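Everything below concerns the one structure shown next.
A single protein chain has been removed from this complex, and every other one stays in its place.
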Amino acid sequence: MSLLNGITYGLLLFMLSSGLTLIFSMMGILNFAHASFYMLGAYFAYQISTWVGFWPGLLVAPLIVGAVGAAVERYGLRRAHRFGHVAELLFTFGLAFVVEEVVQLIWGKVAVDYRIPAELDGTLFTLFSTDFPIYKGFMMLISVGMLVALYALLTRTRIGLIIQAALTKPDMVEALGHNVPRIFMLVFGGGTALAGLAGVIGGNAFITEPGMAAAVGSIVFVVVVVGGLGSLGGAFVASLLIGCIQTFSVALSISVTDVFALIGVSLPQGSQVARLTITQLAPVLPYLLMVGILIFRPRGLMGARES
Amino acid sequence: MKSKFVQSLALATSALLIGGSAFAQVKIAYIDPLSGPFANVGDAGLKGFKEAAEILVNQKGGIMGQKLEFVGFDNKGSPQETQLQLKAAIDQGFRFVTLGNGSGAAHSLIDAVNKWNARNPDKTVLFFNYAAVDPTLTGEKCSFWHFRFDANTEMKMEAISNFMEKDKNIKKVFIIGQDYAHGHQVAKYTKEMLTKKRPDIKIVGEDLHPIGRVKDFAPYIAKIKASGADTVMTGNWGNDLSLLIKAAKDAGLKARFFTYYAGGLGTPQAMGAAGENMVLQLTEWHMNVPTKSTEQFALDFNKKYPGIWFYYLRVNNMVQMVAKAMNTAKSTDPKAVALALEDLRFPVDTGEVWMRKSDHQAMQPLYISIFSKKDGKAVKHDSEGTGYGWKTLATVSQRDSQLPTSCIMERP
Amino acid sequence: MNSAIFPRGRLLLWGGCLAAAIALPLLFKSGFVVSLLCQMGIMVVFALSYNMLLGQTGLLSFGHAVYYGLGAFVTMHALNIVGKDGGPLTTALLPLVGGLAGMLAGVLLGYVTTKKAGTTFAMISLGIGELVAASALMFPGFFGGEGGVSGNRVVGKENLLGLTWGPQVEMYGLIVAWAFLATVAMFALTQTPLGRMANAVRDNPERAEFVGYDTQRVRFLMVILSGLFAGIAGGLSALNYEIITAETLNAHTSGVVLLMTFVGGIGFFYGPIIGAILITVMQIVIGGLTHAWLLYFGLFFLFMVLMAPGGIASVIAVQRNLWLAGLLGRMLPHYLAVALPVLVLLAGLVGLVELSYALLAGEGVGAGDTATRVMTMEFHLNTPGPWLAALGTTALGLLLTRWIGSRAGVAWNAALATLHGDKA
Partner (left out) sequence: MTAPAIRISGLRKNFGASEIIRGVDLDIHRGERHAVIGPNGAGKSTLFHLISARLPVSAGAIELKGENVVGLKPFEINRKGLSRSFQITNIFHNLSVFENLRCAVLWSLGYRYSFWQRLAGLKDARQRAEAVMEDIGLAKRRDTPAGILSYAEQRALEIGITIASGADVILLDEPTAGMSRSETDDAVALIRRVTEGKTLVMVEHDMGVVFGLADRISVLVYGQIIATDAPAAIRCNAAVQEAYLGTSPHLGNEHD
């Protein structure tokens, strides 16, 4: 059961981070606004679902998000790019700010009632007396479908091959005379559309509210960094790994004292460290993992290159 | 942008210059988040205070003929900013402040008010707390200059555990909470009180998770399910609560959730149908408590401010009690008002609120209610347009939540 | 080469700033302004310490709040240990304790983080920032949980200077003293071999290795020293607010200092000073005027990134160069000409934003959501009048700005060309 939960969560993380990996590796941009596009996806889908239902939203919302992303690249990032990486990064930083405010302005500060469609509401199967909801199955389906589509796109099409080449050797592709700015715009648009798609299916599984971007903002960086630059496969493995780590560490009821006892260190009784349980630590474990990875293997799990 | 800045600087300075006390008003500074992630709660609170002041005080003669007015100061949820805003309010002649959101901000404010009053005995300030529930605020840190109009965590737990004591269906309890002071306190009181009152109940698990960082509660729910718990006790609020309930419903967990904040702004909407017959809350009031005038007040309020739902009866209580104290003392001097508030027994719509002198903690009736489908009878009104509303399960009389205090108050 | 120990111009500038800092609270008697000035002073030190990393060593950090926060907590604990028994001097020196704590944190964390520069450093600092912020809530013993740790800075009356540190003005004096010392020290650091080598490592780490410098060591030392000054800033904030909560350590604080530094200008020593002052004022003053301040803030920031990536300091520097080249006089009429349409544009935009906020976010005057008050004028939202007016103003502003702006742009380019021509 924990494994299933971990995989579902991991797959959602992957949907978010695949776009970021593309953007980060190709353009070198730490897109701080990536999670904002995830949020926009959820809100657009909500808005569309109130008009014409969930299914059209599933298709249309990511496209709109992608268009917004492409416009942001064209009219904002491209200009910031001239001033270097820090300026680019700060641009996305500011963008995240503005997106959150605008979302609050349009849809209000409270969560919106974005619901799971009736046909997906229910139990898929019951395992060890715990229900597995249909919607989670649907989420898995979509993310695996996206993974397959992305893989096909990257390995079977010309533009995909260029993008792949650009992931590992950005200078080379430019030298070969490809229209790099246009590719950048496409990649940024595509990457944000993927985030938008994650928002569409994540928004109703969880909660669609203005803070949702901030909640996942830094964890996707962890995934990308742990997975390694330029590696979609790495991002995939890292997503699942982090999903499972979080889930399993919650399931374990042991304390830090026990862990240290395993390696033969006994902590002073009653100290604050000894009191902690692994469950308490669960949500910060990914950061621990990231720092560890960066120190001992800066390329990430499957990274093609260092930063 | 620059001109905007100059403009606002000019405005701010002029505001500071005319500040003083030129208005024939009793002004209370409302220091709470009005921007940022918690702005919705802060904004709703401010509207509640303004409405209550207008209808319950000003339209009934005001305070010695003066109007009561609430002015918002945005502390952005930060303890440091709270202190700056306090200074700003004092500069503009405010002698009363109120704050409710965030124990951190409340601690900061009580501290700042104590220090200010000690250093400026001729310009004292009084702090009305309408929602920060950390028991230490009326316990070890209690202050003559602080009054709390909400029941604190310990009192609420007393009421909940009394209710649990009588319900023989409860056999296994799981505690889950946010990993910070409030979550720790809820866990602590749950264990203490249940072992005393119902030693047969087993606490089958206790988990703390970092606040606002968990996206998917499924693993926690799986653990709760595995523990066989029939009851879950949680102090969670906001998204941490809504997500918990949603995950529980997804996994088909059949347990009842005792909560502190399930009725809080936005939460009913976020949990929606997932919470039906599963979520209980403890409040001083809800829409389906039969009352004389509050029901109408709430309906009018909801109509006037679409998107905001009347939630805090204690705001109304506080406004009336403060007005009463000022009228009794025939003064708007903070010290005189404080003395008049002490031991004040005030009849409100749900019974009586008593401001205990020894720790400045208000005692009031409380209600335990469950989230149920609107049926027009026991659930006459739904909550936040969800089709579900609160159904009273039990009434806790003012006496039933009273606990002794550890407060040793320094009095001026 | 000016061989004087301190060039006279610089001495005058520093003295002038110090005098202004001392004079300000005399002009504004209100407690709010003094509190605001205190916060500015603290932020100036904090932002300058951040720029030691970003601007001088080229290290982009997302976790600078760690040093600031740890400095603050340690100072607070020290204050509580020293307590009322300490003299006024002891209390006044406490920020140094915070500085040492920040420095120690720099030694421990810097060793791990500075192995790599660039993105790796940025991500490690992000991770460590998150870890420290999360542990702050897990260890209430040291960090005081949600309520934070509080203390009392006031010392008994009987002492040689008559200082108790109780009144905010005395605290302000202390902050100015510390901020001035720290600023001088940080400036002096830029004029030392280490400071210069930090610039070299920023520009070209490989070259720095081939002139004999261990770049990791240079970064490490800079992180430690930056930690020292961030810790001092934290210590000042502990004394100033007398309460420190876990929020001091979190990503938000790190983000704010990054914004301040960047907006001020990372390429100039005085950039962060301008940024810290401006952003503090914006946060508090504009925040007090309109609920839309976060939006204005975000838009302002985007505007800065796109239009003046060198920060305000670089804008000032260009004007100064124009002035020195005798070209500023030629540009002034153009500035004035542009200012008018920009003001119109801004008025229109602000009107639109405020109207939208009043309508959508329901932040009107309180009598329902049908009216709002913008600078004492009351507008009715359900009538098209104010909307049309705002839209019209925006459109007019936009047109005028484009029209006049393009002409000013020509003059601007000409002036810049002359300027660079002079130089070459």
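Order of writing sets the chain letters: A, B and C. Residues in each chain are counted from 1.
What we mean here is this: contacts are C-beta pairs under 8 Å (C-beta built on N, C-alpha and C of every residue); 3 or more make two chains touch, one makes a residue touch a chain.
Everything quoted here is computed from the prediction, not taken from an experiment.
Peer 1: Would you list the chains present here that the left-out chain is in contact with?
Peer 2: Looking at the entire complex, the absent chain's contacts are C.
Peer 1: Sort through C:V218, C:L302 or C:L327 and give me the one touching the missing partner chain.
Peer 2: In the full complex, the listed residue that touches the missing chain is C:V218.
Peer 1: For the chain not shown, which residue from C:L96, C:V169, C:L194 or C:A317 touches it across the whole complex?
Peer 2: Considering all chains, including the one not shown, the answer is C:L194.
Peer 1: Of C:A133, C:A208 or C:I273, which sits in contact with the chain we cannot see?
Peer 2: C:A208
Peer 1: Against the chain that's been left off, what residues of subunit C make contact? List them.
Peer 2: Answer for subunit C: residues 1, 3, 188-189, 191-197, 199-200, 202-204, 206-215, 217-218, 221, 225 touch the chain left out.
Everything that follows uses one rule, which is that only the chains that are shown with their structure count from here on.
Peer 1: Using the definition of touching given at the top, classify the network of chains in this structure as line, ring, star, complete or other.
Peer 2: Graph shape, chains as nodes and touching pairs as edges: complete.
Peer 1: Give the label of the chain whose average Cα location is farthest from that of subunit A.
Peer 2: The chain farthest from subunit A, judged by C-alpha centres, is B.
Peer 1: Using CA atom averages as chain centres, what separation in Å is found between subunit B and subunit C?
Peer 2: The mean C-alpha positions of subunit B and subunit C differ by 35 Å.
Peer 1: I'd like the Å distance between the centres of subunit A and subunit C, where a centre is the mean of that chain's Cα atoms.
Peer 2: Each chain reduced to its C-alpha mean, subunit A and subunit C end up 31 Å apart.
Peer 1: Going by the touch rule set out above, which residues of subunit B reach two or more other chains?
Peer 2: 39, 43, 179, 210, 213, 307
Peer 1: If a residue has to touch 2 or more other chains to count, which residues of subunit A qualify?
Peer 2: Expected reply: 104, 108-109, 280, 283-284.
Peer 1: Which subunit A residues qualify as touching subunit C in the complex?
Peer 2: Listed in rising order, the residues of subunit A that touch subunit C are 28, 30, 76, 79-80, 83-84, 86-87, 89-91, 93-95, 97-98, 100-102, 104-106, 108-109, 218, 221-222, 225, 272-273, 276, 280-281, 283-284, 287-288, 290-291, 294-295, 298, 306-307.
Peer 1: Of all residues in subunit A, which touch subunit B in the complex?
Peer 2: For subunit A paired with subunit B, touching residues are 1-2, 5-6, 8-9, 12, 104, 108-113, 115, 123, 126, 129-133, 135-136, 205-207, 209-211, 214-216, 219, 246-248, 250-251, 253, 277, 279-280, 282-284.
Peer 1: Name, in rising order, each residue of subunit B that touches subunit A in their complex.
Peer 2: Those in contact with subunit A are residues 37, 39-40, 43, 179, 205, 207-210, 212-216, 218-220, 222-223, 225, 239, 242-243, 246, 250-253, 265-266, 269-270, 272, 307, 386.
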